[in-house]
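A single protein chain has been removed from this complex, and every other one stays in its place.
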Amino acid sequence: MALELKNVSKVVGGQTHIHPTDLTLSKGTMNVLLGPTLSGKTSLMRLMAGLDKPTTGQIFWNGEDVTGTRVQDREVAMVYQQFINYPTMTVYDNIASPLRILGKSRQEIDAAVRKAADLMQLGPMLDRKPLELSGGQQQRCALARALVKDAGLVLLDEPLANLDYKLREELRVEIPKIFEEAGSIFVYATTEPEEALLLGGATATLWEGRVTQFGATPTVYRQPVDATTARVFSDPPMNFLSVSKMGAKVMFGDGQSVPAVGPLEPLPDGRYLAGFRPNHVEIISHSAGAMVFDTTLMVTELNGSETFVHLDHHGERWVGLIHGVHDLELGAPLKVYLDPRHVYIFGEDGKLVAPASYALAA
Amino acid sequence: MAKITLDNLAHSYLTNPSGEADYALKELNHVWSDGEAYALLGASGCGKSTLLNIISGLLHPSKGRILFDDVDMTEASTADRNIAQVFQFPVVYDTMTVRDNLAFPLKNRGESPQYIAERVQQIGKMIGMEAQLDKRARGLTADAKQKISLGRGMVREDVNALLFDEPLTVIDPHMKWELRTQLKSLHNEFGHTMIYVTHDQTEALTFADKVVVMYDGRVVQIGTPQELFERPEHTFVGYFIGSPGMNVIPAAVEGMTASVHGAEIALREAFEPLRGKVEIGVRPEFVTLTDGNGLPVNVRRVEDVGRHRIVRADLFGNEINIVASEDTHISPEMTRVTFDPTHVNVYVDDWRQAGKAA
Partner (left out) sequence: MDKTVNHKAWFLVLPVLVLVAFSAVIPLMTVVNYSVQDTFGNNEFFWAGTEWFRDMLRDDRMWDALGRQLMFSAIILLIQIPLGVFIALNMPKKGFWVSFCLVVMSLPLLIPWNVVGTIWQIFGRVDIGLLGYTLAAIGIDYNYTSDPVAAWITIIVMDVWHWTSLVALLAYAGLKSIPDAYYQAAKIDQASRWNVFRYIELPKMMGVLMIAVLLRFMDSFMIYTEPFVVTGGGPGSTTTMLSIDLVKMALGQFDLGPAAAFSIMYFLVILLISWVFYTVMTNLDRQEG
């Protein structure tokens, strides 16, 4: 069971919504589409489902070309951001509806519905109408309806976005469980990098209609192929700094430099873009050879166990995530440190030149 | 800028409420200091929006009074209370330009055109929309419109309080950062009393000086983000704040030890024998996975969240989460956990029990 997209693109009215893309999703995998709003996640999912026809390219399901097939003839289930349920039917009928269309027997339907309902903890609500349930329960009903079909391809378009923060956390823990039960191909769209990391599996990062990288989630996170992927896959956003390498030194800021060690050593001289994640910014130097930056502290935000520091470095805005609660003076200069092991080097064109060495070790 | 006092305030949406269950907002007695930033945090339906609407005057409370600077404002209209409110989705006057939108409240008050122009320029700069002041509000993005809503709220200098009702709901995660920090710097610069309603703990904790945690129409705890994190007064606070929330495990407590299925855990205070539903609470950040001595656990999953890892495990049938930093090495031999005694809290019937210092 595999879904293959070959050179698939979507152009609407002169605007390219999806650039030509090749993608292969294997059986029993959880695939996350990560990208900001309007980056093409929904368009791509609609193409996978068969709700839209691609402008170019073909889509293969289990080796068969299904590009022209109607969505009703494919084994696809889809869950949307807005909890979509048939409002006049009870929860039981809602979950049973795809099976009834498939013409299964009463006993089969009953067994399948109860199993899905138990998995989604909807057992006691089976004879209520969706509008009588809370938001989280409505979405669980939609999820159960998608699962009961036992479709080969399950698409989830930001299903948790309209739920409360804590509810989102809870359902997020349940989704991998139902995924393991189902054994189908799951495709999950989200704007939050943390969700991608929590769901695991494979991630495709999207930016302006292009898939910038596709691979195992931890790999895409730790070894982004370009600055765009790194930017998409970071929350808070990744910090960037222009540097130039001259001989054995790397120059940045106002004539400061550090020795070029590790992955920086073999690089040819020239200008580069250094990227580093906020959680690697430190206010105490932990390692010799750490890069020092003179910044001004603009705003602090306390998280209860961590402190977000918003810094100004020569006009550039940086964010740091520091462990522990710190009472720092606003508007005052603040020295921050960065271990060179945590620095990603990108070429001026954005492509990754040297990954952060800590990522390679992990 | 005003101090807000809630005096025996309660509200029911039913005309003839009989018991406590009929009240959306149960009796509240609190004073909110002038110039502070507060967050009202809670799940949907906990009463936070009800409270906000009572403060702004859009809802009249069934019982009790509300005072601004010790003046009874319960009967005062919304206009008279001189507050500003930013709603969940951007509310802008589509047919007007950004400039006219910002000027609207001042024009309605009859301020001089010169003052209005000055103020609009100032506010436009503050929300970072100086360049777009003469654009039509209709075609702008959601976050630009929300900034306009915010600006319109701040344009009156003498506003008593700024109220925010889940204002970042429609905003993209990437923009949420910008708007949050902008709100924070605005608070730092101007010192308005700000009340921010949300269900998102990150928003609440990063924005507020003090967080008011609400559950089922009641205020469960008011404290700084750090207090809520380290000393949750109620298991709900422990659960709701922190990602993942606090681990709550049934235990027997006596003296300075708690025992879970015979295994002993050291506490930082001494307790008399406790009766009722006794539990200990410890946050995942203060649980360490080790291969040495400790309580036995079954590790079920290790999730990599990038900047740290979440270990989901099983302790005598209780679900327990552990947060391990990025650099910690996790090996299969690590089948035990230790709890940091300074961060273990004891709860009786969901409320924190204070012990005696040893």
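Worth a mention:
In order of appearance the chains are A and B, and numbering begins at 1 in each one.
Quick note on the criterion: a residue touches a chain if its C-beta (ideal position, glycine included) is under 8 Å from a C-beta of that chain, and two chains touch if they have at least 3 such contacts.
All of these numbers come straight from a predicted model, not from anything done at the bench.
Among the residues B:15, B:108 or B:331, only B:108 touches the chain that is left out of the figure.
Which of B:41, B:84, B:133 or B:337 touches the hidden chain is settled by the complete complex: it is B:84. Of the residues in chain B, those that touch the hidden partner chain are 56-58, 77-79, 83-85, 87-89, 91, 93-96, 104-105, 108-109, 138-139, 149, 152-153.
As a convention for this text, only the chains that are shown with their structure count from here on.
With each centre defined as the average position of its C-alpha atoms, the distance from chain A to chain B rounds to 26 Å.
The touching residues of chain A, when paired with chain B in their complex, are 36-37, 134-135, 164-167, 169, 173, 191-194, 197-198, 200, 217-218, 221, 235-237, 277, 279, 298-299, 301-305, 308, 310, 319, 321, 325, 330.
Of all residues in chain B, only 43-45, 172-174, 177, 180-181, 184-185, 188, 199-202, 205-207, 224-226, 228-230, 239-245, 283, 285, 303-307, 310, 312, 326 touch chain A in the complex they form.
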